[in-house]
Structures are given as C-alpha cells and as structure tokens.
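Every protein chain but one is kept in place in this view of the complex.
Note that the chains are named A and B in the order they appear, and that numbering of residues resets to 1 at the start of each chain.
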Amino acid sequence: MAEVKLHKIVKKYDEVEAVRGIDLEIADHEFVVLVGPSGCGKSTTLRMIAGLEDITGGEIMIGGDVVNDVPPKDRDIAMVFQNYALYPHMTVEQNMSFGLRLKRYPKAEIRKRVDEAARILDIKELLARKPKQLSGGQRQRVAMGRAIVRNPKVFLFDEPLSNLDAKLRVQMRTEIKKVHQQVRTTTVYVTHDQVEAMTLADRVVVMNNGIIEQVGTPHQLYHKPRTRFVAGFIGSPAMNFIPCSMEGSDGALKIRLTDELTLPVPSARAEQYRGHANNGKLLLGLRPEHITEAGANLEPGEVPFEAKLDVTEPMGMETLVYFPINGTQVCGRVNPNAGARDGAPLRLAADLNNMHLIDGATGQVI
Amino acid sequence: MAVTTAAAPAGAIARSRYGSMSRDRTWALRWSYFFLVLFAILFLLPPVYMLITSLKTSQEISAATSPWWVYHPTLENYSGLLSSPEYLMFFRNSALVSVFVVVLTMLISVPAAFALSRMRFWGSATLATGVFLTYLIPETLLFLPLFKMFATFKEWTDIELINRWWVLLILYPTLTVPFCTWIMIGYFASIPKELDEAALIDGATWMQTLTKIFIPVALPGLIAATIFAFTVSWAQFLYPLAFTTSVDQLVLPVGIITSLVKADVYNWGQIMTGALLGAAPPLIIYAFLMDYYIAGLTAGATKG
Partner (left out) sequence: MVDAAIQGIEARVPARPRSSLRKAMQRKSTVAFLMALPLILLISLLVIYPAFYSLHLATLNKSMERFVGLSNFVFLFKRETFWMVVQQSCIFAITAVIFKALIGFIVAHFVHNIPAKGQRKWRGMLLVPWVIPPAMSCLAWLWLFDPSYSAFNWILALFGIGPIAWTGDVNWARFSVILINIWIGAPFFMIMYLAALKSVPEQLYEAAEIDGANWWQRMWYVTLPMMRNIIAITALFSLIVTFANFDIVRIITAGGPIDKTHVFATWSFWLGIQGGDIPLGACVSLFMVPILAVAATFILRDITRRGSEV
C-alpha cells in the first residue's frame, strides 16, 4: 500500500513560513500534480516528502508509516530532478542500477529490472553511454529509468520538464503519462506549468503562498474553480476578470459591466446568485473560449454585444481578440474567418452559461 | 480520525528505528567543529610558539619553566632586532628584492599572457604549454649550472654576479614569471571576445586594449599574481644561500639563519623574534588579501 498523507504540514525557514499548513491525502496509484507559481511552496512540500528538508510541523505518512524522521534512503521513494542529477562518471546502465547495487540485489534481478525499465522508456541502445553523450530528453528518460528500477512506493518529480524546449516538453509529457499507465506507482509531480498539470494529473493541487487553494480533478478545477486565484491560474489564455455589479429586479438578475452594458444572468444560474443581488463589488469571470463571434443563431445564455477591438492575434486555428470593457482588457477567441481586425468593431457573444461570479472582497467564487 | 489512530503504532516503531535526522545533523556538525579545532591547534602551534618564545628573556628560555607560557614577557628581543642595523639591512634587502622582482615579473608576465591568450602567432600554443612545463623544473636542478654560468660570465666580462643582492633580481623571476603568466592567461582567457571587438571598433590599438580594458577587468588576477610573486620572492632560501655570502648582501631568510645562529650560541629569543618578523609581511598581506591569495592558488594547481 503506497498512499501518501500530509497532515498539517508546516515549513519554516527562520521566521519565514514557506508552507503554512497543508493537508492532503494521495491514494495508492494516484498521479497528483502540485502546481502553482514560483515560491508557492510546492517544491518545498515535495522535498519534505522526499526527506531532503526537515518538517517544521505536522506529519507525513507514506504507506501508513510516519516518516518525519526517516532519512530519504529508507523511505522507499524515488525522485526525478529538474537537472536530472545523473552521475556523470557512470554509464546509463550504472546510473540506473546504482540504488539496487547499493542494496546488494542479485545481479540477475538487477539485469532484469534495468532491461525492463529500458524497454519501457525506449533507451535500450543507450545503456553503455555516459550522460554527457546524451541529449536532454534522453537524460530525462534515464533519470526516470533510475526511478523505475527501484520499484518504490512513491515517485517524486521535481519540475522534470522545465529544462527542455517546448516541443520536447510536449513529447515527454506523453511519455510520462504512458509510463504511469504501465507502472502505476503513486506519483507526486511538481510543476509551475498548468498545462502539464491538466494533462497529466488524476488530481491537481493548486498551491499559492504556502497553502492549498484547491484540490480537484482537472475537470473540476477548470469548470468549478473555488477561488479567483485558481480560476485565473488554470486555463490558457487566462480567464477574464471584469469588475461588475449585480442588479436584481422582479426575479431577473442582471450583470452591469458599464453604464451601457448589462448582461442578463441565465435562469439556470440565477438561483445560485440570488443572495448576492445588489452587490456592487463583484468580478465577472469568463474564459476567452466563452467569448466568441456572435453567430446567426444564439443559444440560450449567449448574450451578444458590440466591442471595439484593440488588437487581434491570428493563431491559425483561431484568432484572439482583445478589447476593453470598463477599463479592463478582455480576451476572446473567435473564428479566424470572423473578420476580426485591429481597431475595428466586432459583434461578440458571451456564453454566460459558463460564467463565474467572484466576490471582489474575499476572492471566493460564488 | 481513523487514519491517525491506525498509523500511530506503526509510527512509533518507525520513529524508534531511525532516530532523528536533524539530531544526526547536529552531531555531525559538532564533530566537524571538534576536529577543526584540533587541526587548527596543530597547524597554529609553531607560529604561536614562535610568538611565545619571542616574548621571553634569555634567562626565562633557559630556565626550567613551562616553554608554553611567558611568565615575564619582555619586548627586549623586538627592540634589539629592530635597532640592529644588521637585521634591518636583511629586511631592507628582502624588501628591495621582492618589490623589484614583483615589478619585473608583472612587466614580463602580463604582456606575455596577453599575447598568448589573445593573439595567435606561430608557436603560441607550444609556448603556453612550455611556460607551464618550465614551472615544473625545480630550482634545485638549476642552481648549480647557474652558479657556474655566472662565474664564467665574470671571467668574460669582469662583472661580478655572485654575492650581489641584485643578482637575485635576475634569478627570482624564473620562479615567479611562469606561474604568474599562467594565472594571467587564465584570467585573460575568461574575458569575452566581444570586449576586444568593441575596443577594436572604437579604434584602440593592442596596447591600448591591454591597458585600458584587460588590465582593469582582470584586476583580481593581477592582484593574485602580485601577491604570489611577492610571497615567493620573500620566502626564497636556496638561491640566496647559494649566490650571496657576505653579510651585507643577505636577504632575510638566509640572514637570520646564518647570522643569528652564531657558532654554538643560539639566542633563541632573538631567533624566534627574527623569524616572526620575517614571516610578518606575507602574513599581513595574507590577512588583508586572503581571498586574492587563495584565488591565485586555485587558479591552477601550483607548487605544494
């Protein structure tokens, strides 16, 4: 059994609290991604699980055992570092078998495991080479191979793809996912890239400033963010936040964006917001993919409006358009054939079925 | 929570089996400091003993009291030496030789290092390696042929080279120039080529590039090389012992040993004071410029 449990984890460097109380339960075989901006405490948390950092407060349990005072070498974990940390004077094969050789596994067993890992990662031809003869992607695979042969309870990944170029990153992402499907070890993966988080994770843990903002599946985080931070962090291009106020009159709620522009709240969502009618400090959260060109037929919930575009960015499969509402720059995604041009007006539709309302004071999603 | 209670028994076993990581680390630190203190004592024992002895009168030295403590400290050894014209002359000779050698060394090394690191000319690669190799030829191999060479030189030209302190100005650079050149080559090579090119476009000649750009930028290396040249010159023993014999031509290391050690009467108080004062210039430079000193050492494996 290899579940990982973090209970009220705190990490202090002198007076600075890097991690301020984390509670998390990771199930056996689960692939959990810790994601967040620089300095949010995700790497520190990972290193505490690994045993490379002392735990100031709280407990970490791996497989049911409290491991706070257990040195890394006895925790039965494996780690893949951002800079690979391959032993430069050893061949790929020696790198991968190092941990097993230290524990004096029989040669036949070592051979078997190394071959199996090499097969999974497709690095069989590289076994006799030294790290300096390998490319970045190959080195990363060797680092993963080193983790796989140990057959540990938990895999820990510390931003493993950050040193690779964009194309290689996409490729390696898929490799990692395939490896997890084959090997099925509990994995804790740290990254600052929310795309990696969304594509790899069973569950995503969004961290900010030393605390967990939200834990959920990628789907949950995308569609039901609970805080403004999570809403703005997940999704690219980021969600638009437009200051607004809500007005309610005889059963129908309206969002007022500017003096001229109000959008009616779809009846399906009205119930949810009824308690906040007449609130003046709200943010309307709407993803760019939910602001498109107004078609001939509008679905219920799609509200058309006129916008004067500032800048357009043709991306090939879509065009991003930027325009101001109420002093805020808003981003929308339109069809490349919609006739969007810099400085020209365009008729857009906002799909308010997918709207989010955020309390301006608390940052919570209503 | 059910989770916590189920984990407790297992946790208790785990804890007693492994001990505390941070406690291991504190112990490792304590052992480190313990050994560091031990080694520091061993390493600093002789200089400290020099100091203790230098503060003793002759009577106290020959008395049966503890050699490791001064009961009646006195500065008479210091005042004696510092007012002794002979000792002061040794000091003066050493200072003159060292300063001149430093200047000479830098005048030879810096342009040579610049040429070898920046300009390609026929044989420059072999010369660079050659410079390095000559550093490996010890002075104990060369002093005899040099002695004979100087004697022969006197026969031909009637210029006396032996037993003149300024002869050392010719000899010491052979010890300092190779390594100083090597240091400077390293520092010059680390200056990006774009700087040369910018200077060229701005219209500088090679000499101007050297003086206005390279030397200021490679200043730490220059300081390190200067310190090295000074320290080596000051500490030289073999060459002065072989080439200078009259008392008025001696430099400090040789002077102390041959002059203060008169016949069988060793005035250890004075000898230790003399030695301490003689060790003072390199020590003072080291105390103030330690980082440059060490940088010079690690700039390439050196004599050790």
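One rule holds in what follows: contacts are C-beta pairs under 8 Å (C-beta built on N, C-alpha and C of every residue); 3 or more make two chains touch, one makes a residue touch a chain.
Here the structure is a predicted model, which means the values were calculated and not measured.
Within the full complex, the residue among B:112, B:168 or B:183 touching the omitted chain is B:112.
Within the set B:84, B:124, B:211 or B:259, the residue that contacts the chain not displayed is B:124.
Set against the missing chain, the residues B:50, B:70 or B:191 yield one that touches it, B:50. Taking the complete complex into account, B:137 is the one of B:82, B:137, B:195 or B:247 that touches the chain left out.
Chain B residues in contact with the hidden partner, per the touch definition given at the top, are 28-29, 32-33, 35-36, 39-40, 42-44, 46-47, 49-50, 53, 61-62, 66-68, 107-109, 111-112, 114-116, 118-122, 124, 127, 129-131, 133-134, 136-149, 170-171, 173-174, 177-178, 181, 206, 231, 234-235, 237-238, 241-242, 253-254, 256-257, 266, 268, 271-272, 275-276, 278-279, 282-283, 286-287, 290, 293-294, 297-298, 301-304.
Touching the omitted chain from chain A are residues 50-52, 71-74, 77-79, 81, 83, 85-89, 98-99, 102-103, 131-132, 146, 150.
Quick note on the criterion: only the chains that are shown with their structure count from here on.
Centroid to centroid, with C-alpha atoms defining each point, chain A and chain B lie 57 Å apart. Residues of chain B that touch chain A in their complex: 3-4, 6-7, 10-11, 13-15, 18-22, 24.
Interface residues of chain A facing chain B in the complex, by the touch rule stated above, are 5, 7, 25, 51, 54, 59, 61, 64-71, 74.
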